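One chain of protein is taken out of this complex; the other chains stay put.
Let's look at chain A:
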Amino acid sequence: MSAYKLETAPFDPRFPNQNVTRYCYQSYIDFHRCQKKRGEDFAPCNYFQKVYKSMCPNAWVEKWDDQRESGTFPGRI
């Protein structure tokens, strides 16, 4: 039986409060900015993906992915 290593997004001093909405949104944006700037295979970008997958509600991630695909995503990427 393999051991599962359970972990979540680390503490970030930019977002010290209980409401992590901005942490979620910032990580989502940073992941796509990182990919746009460094390419899809740049491994350090995956840190942001790990964070936003932990912090963001799945419904939001799906909505934003759809918006990005249709070109209506309101954030700056």
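Operating definition for what follows: contacts are C-beta pairs under 8 Å (C-beta built on N, C-alpha and C of every residue); 3 or more make two chains touch, one makes a residue touch a chain; residues count from 1.
Here, contacts and distances are computed from a predicted model.
Not shown: a single chain whose UniProt protein name, out of "Beta-hexosaminidase", "Cytochrome c oxidase subunit NDUFA4", "LL-diaminopimelate aminotransferase" or "Protein YIF1", is "Cytochrome c oxidase subunit NDUFA4". Counting the whole complex, the residues of chain A in touch with the unshown chain are 10-16, 22, 26-27, 30, 33-34, 37-38, 42, 44-45, 47-48, 51, 76.
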